[in-house]
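Note that one protein chain is taken out, while the other chains of the complex remain in position.
The block that comes next holds chain A.
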């Protein structure tokens, strides 16, 4: 849906983005990951022409983005930013209604859509008449999301959308966001420096460094098939936690031992290792029965799980060498 070709941008002497090319498929969640100053935000802002590139081209649905006025282009692309960018002189309702007003929507429709979003994003009805400075940081970010979602654009750009929030609020909003139907339907390009967040939300990740794309791939590709030393080291600090979250019980299937533990509760094999360990730890049943799509069944407990994960790790290591 979005095609980026040979994008280059320099600010004075510094080369911020250096011949970046990638493609985003319809409905995909693509996350640009990298340290600050790696050019990911600059790349994002070139997609809705907040920044104009020095070289290279961008196509959305096959159409060059330069073919229309930037204002008109931007009205068709949702945009969420780190510091919300809410208008302090507008109420929450007016803030959410900025784009509908530009698009000259009927006021009733705007009102109805706003209320829907308010519900979805767990914002109280009373907040409609409030000004942004009367809201908490989390609520402000929710309003920012609502503002970007109201026009129901196909494409959503997000610039570190949860970056300014505390950990607890961030995890909560991430989870809620992930559960929204919009998250599933839309093509989303998001920028983050938070590896956990990237792995949590991405279908594919574009890892960037010094203005260049280092690697493009699924979270699993990045973990188990890093293209170079930088890609490997970038994830090292959180490697185990990431692996536990990325590897699903399906991946472990060949290594799960065939023993009967007489477990009563059944779970799906698409769950990742981290979550299943959490479930085992929290529940009074120390074991679960797992069933996969082929109808095969395995019984797991903590020991079975860790053993299988170890075997999986060794197999992955062998594959690489």
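To be clear about the criterion, contacts are C-beta pairs under 8 Å (C-beta built on N, C-alpha and C of every residue); 3 or more make two chains touch, one makes a residue touch a chain; residues count from 1.
Note that in this section contacts and distances are computed from a predicted model.
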item: UniProt protein name of the chain not shown, from "ATP synthase subunit b", "ABC transporter permease subunit", "SoxAX cytochrome complex subunit A" or "Monovalent cation/H(+) antiporter subunit G"; value: "ABC transporter permease subunit"
item: Omitted-chain contact residue, chosen from A:86, A:135, A:191 or A:223; value: A:86
item: Sole residue of A:99, A:118 or A:263 that reaches the chain not shown, by the stated touch rule; value: A:99
item: Candidates A:40, A:74, A:113 or A:142 - the one touching the absent chain; value: A:74
item: Touch residues of chain A, complete complex, unshown partner; value: 48, 50, 69, 71-75, 79, 81-89, 98-99, 102, 147
